[in-house]
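A single protein chain has been omitted; all remaining protein chains appear in their positions.
For chain A:
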Amino acid sequence: MTSTVTVFVKLYATLTKYAGVIIMEEPMQVDVPEGSTLSDLYTRLRIPDDEVKTAFVNSAMQPPEYELRDGDHVGIFPPVGGGAC
């Protein structure tokens, strides 16, 4: 039996549709097998790879190969940009 890790995920902007909501105010709890990467998490949430531009784990930007750890807070973004000019 493989053990699992629990992560807390927030999807943003156009990606919220993969959680079936318009805005995610609270993170969703997701259990993944130990050893899962961010990329595995995208697959699990059915988010096509090319829709993810940037992901933060505990406020630090991480690549798709990042291996998830128990209690990680993950924020996933499509391409975004703005500011005021």
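Assume a residue touches a chain if its C-beta (ideal position, glycine included) is under 8 Å from a C-beta of that chain, and two chains touch if they have at least 3 such contacts; residues count from 1.
Here, contacts and distances are computed from a predicted model.
Hidden chain, UniProt protein name from the list "Dipeptide transport system permease protein", "Aldehyde ferredoxin oxidoreductase", "PQQ-dependent sugar dehydrogenase" or "Methionine ABC transporter ATP-binding protein": "Aldehyde ferredoxin oxidoreductase".
Within the entire complex, the positions of chain A that touch the omitted partner chain are 10, 12-14, 16, 22-25, 53-54, 56, 58-61, 75, 77-85.
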